[in-house]
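Note that this complex is displayed minus one protein chain, with the remaining chains in position.
When the chains are written out, they are named A, B and C in that same order, and each has its own residue count from 1.
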Amino acid sequence: MIGFRSDNSSPAHPAVLQAVCDSNEGAELSYGDDRWSARLNETFSELFGTEAWVVPAVTGTAANALSLAALAGPTDAAYVHEESHISHDECNAPEFFTGGTKIVTLGGGGAKFDAARLEKASDVKADVHRAAPRVVSVTQATELGTLYTLEELRSIAEVARRRKMRLHMDGARFANAVAALGCEPAEMTWKLGFDAVSFGGTKNGCLMAEAVVLFDRSPLVELQRRAKRAGQLLSKMRFLSAQLLAYVRDGLWLDNARHANRMNRTLAERLRGLGIEPALEPEANMTFVPLGRAARDALKGAGFDTGRDGDAPVRLCASWCTREEDIDRLAALLRG
Amino acid sequence: MIGFRSDNSSPAHPAVLQAVCDSNEGAELSYGDDRWSARLNETFSELFGTEAWVVPAVTGTAANALSLAALAGPTDAAYVHEESHISHDECNAPEFFTGGTKIVTLGGGGAKFDAARLEKASDVKADVHRAAPRVVSVTQATELGTLYTLEELRSIAEVARRRKMRLHMDGARFANAVAALGCEPAEMTWKLGFDAVSFGGTKNGCLMAEAVVLFDRSPLVELQRRAKRAGQLLSKMRFLSAQLLAYVRDGLWLDNARHANRMNRTLAERLRGLGIEPALEPEANMTFVPLGRAARDALKGAGFDTGRDGDAPVRLCASWCTREEDIDRLAALLRG
Amino acid sequence: MIGFRSDNSSPAHPAVLQAVCDSNEGAELSYGDDRWSARLNETFSELFGTEAWVVPAVTGTAANALSLAALAGPTDAAYVHEESHISHDECNAPEFFTGGTKIVTLGGGGAKFDAARLEKASDVKADVHRAAPRVVSVTQATELGTLYTLEELRSIAEVARRRKMRLHMDGARFANAVAALGCEPAEMTWKLGFDAVSFGGTKNGCLMAEAVVLFDRSPLVELQRRAKRAGQLLSKMRFLSAQLLAYVRDGLWLDNARHANRMNRTLAERLRGLGIEPALEPEANMTFVPLGRAARDALKGAGFDTGRDGDAPVRLCASWCTREEDIDRLAALLRG
Partner (left out) sequence: MIGFRSDNSSPAHPAVLQAVCDSNEGAELSYGDDRWSARLNETFSELFGTEAWVVPAVTGTAANALSLAALAGPTDAAYVHEESHISHDECNAPEFFTGGTKIVTLGGGGAKFDAARLEKASDVKADVHRAAPRVVSVTQATELGTLYTLEELRSIAEVARRRKMRLHMDGARFANAVAALGCEPAEMTWKLGFDAVSFGGTKNGCLMAEAVVLFDRSPLVELQRRAKRAGQLLSKMRFLSAQLLAYVRDGLWLDNARHANRMNRTLAERLRGLGIEPALEPEANMTFVPLGRAARDALKGAGFDTGRDGDAPVRLCASWCTREEDIDRLAALLRG
């Protein structure tokens, strides 16, 4: 059952692992001068339909914190949702990488804030006393498995544009969002004005591969230096870049995400059949369900961490490798 | 020829890669709660013959900077050699991770400083104006391929002990040093008073696997938090821990290093036969040789970076996978 | 009218200025080894009725940020009110001095949070992903001129104690709070469990003199080093310490605050007489009043900054040197 705890529990996709194995051939230049890394910019430029620059990282925490550091300085403010990974799952990495950017949290249901909240919060007198509004970061899909519609993103981007703030997307589940919205990567990002995306690979089939994707070249050189400074520049970078290439080649990233989303919908339907109504409409690959004592205990018995709060909905997470039979077993367990 | 440029140019050892593949089975707990990570402390405790605690990292830069941050604070000083990786190959990672520890550089031939220099430099008035002497870091084997003898380390450790400073070893080439000295890991580290070691795996057969090894538990919890904060805690940590386990299992780490050192000796002998005398006695897996214009050009033509300074010795680096025939070809090239 | 804009607009009290002049005699040891600085600990120990240690600073921002840095580390969290000076009037100084402590904001009317909010917010799973709850900071009197009752402080302190968090008081208007509550400094601080106080002098009669007062010696040495590192250790420290001594000698601090509070009450009554009802019950030396267009314009014409938001209450601030006739003139102006 622990597979449903997190998409981080899933193994790597065989094609990604095979790419790692294939790259293990002979001598190769180090620190990103290898043949795999050389193809990253072009590959992602194609994926996004515009010129893009890629800085790989081994974790989403690093990708997010590097992105923020590329866009904001130590006397600036970044706006994020109060339930975002950046806000409370990264052990202060954002404050660390940025040298002290203030992380301002916004509320809003379903782990989403809207343009109005952003507008109000960033209406700050421009003086020496206050952190300067500089970056807005949205998580897509969110930590609660919900999605910003393109229209919602556009409204947020409009506030950012007006206030001269930059836009970052925490795309740890970028693929699940694109799969669910059925849009092009471009439509969800740079066409709306996004400057940088943390493009996630690990949860959706990689071993440890994330990428900061920039649509503006100006922060690139400093970002690369910051990545080195953070110990994110692998000496044998081929093993990371090869993952990213395999992950986006032939649409694997999207196929994996579509599967995960589909399995999640199947799971949600099955649960509804059991009388368990999701707390939020499942839009990507996660479903949050209120569970009674017995169901929680059953999950715990199967190695699941149901959290400390007996009343909080439990997160069930489908991944690229979830099978129908896994859902059958989970349903059987919850049926009691 | 580029294989000789750096041990970072070598691929991963098949056994390490196989371990990664083997760990790619089914669902597994994330963020270090997996079965592979669970065995790290025990495995390294056995290796070092004392209780040890391990925090994995993906780069030597991260391992070093995390180690320093575990041992020193923002108003402290750390003493390192002026040619050390910490001093000028990590793009200020030590200053970054520590929150501003002063990195004080010491001179000395062969990239080694001695106890007398350390004693003099750390003879600092204990007041509010000066960084407090707190950590000493030695690189073993050094960046110039030389070795501190156990006696030299003991003298340095004695100064550290007297001054109440902590001891760190940058062991990016730890295996090469142990292989060359023919000592036990314990004799080169905690038995001399070392508190922490950056135990390198990447250069010697891993894909991307380093470990901070602590011999004192007290900094552990904060170190783990710092690793998370630095984006070094992989969600699918099994893929990193499995490398470390395979690397130290059955002495692979030491076999690889012995081979690299032996190939390096062979190379040095061959070069001497060609009338090329190493600038320093090769003690581990690297040889620095003064080369004339023609030889430099030949290397460059074969993809080698011979540096900007036409007079500086060129580094030739053997690795776990260097073969006799590689040496033959290099010798042929340099013979002109 | 600008005197009412802020207590920072007031001059220094003659007795404090005289003390500065008196200390300007002959040669004196530097960096806090002078005769004035030597008496700080004793003077404040007497004031607080317990052993206390003092680190002077020139601004409240520095005193607050140093206090937080003394109590929290880079992977910790500090809890403050969302309208607090620490949260949004210090241009990220807290993040800077602490090396990245997460500043978590709590809501609550009158710029006060209560024990329940603190309890909920700090109920954080103790793992490597989340900032560790470490410090609670309350502002007394608050930025809105309200006061925490001793009972409210006790409840907050009880949560802190249970959660093993440390307690800091931003006492930029400490004197006004003590004057208003009619309690002993001890009752409002260490007797409740407070570990550190930013003891303000500047707003209430000093030129530039604040003090971090510690009731626990353990963070002292590092705090002094951090003060030096922040450029807060004056070479001619006598000129700062002499201010602090004069300020607390013979109860000047309390007399000044009582006067300011009294003038504020007088002002509030006068305004009520004009039909202007304060937005909050004025408890210390500040009154926030909703003002119509004409009154705002009249204030602006007299050099007052009434803020950008035409609907927000305007802050009127009494100080140690406010005179009845100043209130007369202000009332005349607002009467229109």
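Note that a contact is a pair of C-beta atoms (placed from the backbone, for glycine too) under 8 Å apart; a residue touches a chain by one contact, two chains touch by 3 or more.
Just so it is clear, the structure is predicted and the values come from calculations on it, not from any experiment.
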Residue among A:81, A:191 or A:228 touching the omitted chain: A:228
Interface with the unshown chain - residue positions in chain B: 74-76, 88-92, 95-96, 99-103, 105, 124-125, 128-131, 308
Positions on chain A where the hidden chain makes contact: 31, 73-75, 99-100, 128-129, 132, 222, 224-229, 233
Touching residues on chain C - with respect to the absent chain: 2-3, 5-6, 8-12, 17, 20-21, 24-31, 57-63, 65-66, 90-93, 96, 202-203, 207-208, 225, 228-236, 239-240, 303
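Everything below uses one rule, namely that only the chains that are shown with their structure count from here on.
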Chain A and chain B, separation of their C-alpha mean positions in angstrom: 33
Intercentroid distance (Cα basis), chain C paired with chain A, Å: 41
Chain C, residues touching no fewer than two other chains: 74-75, 99-100, 128-129
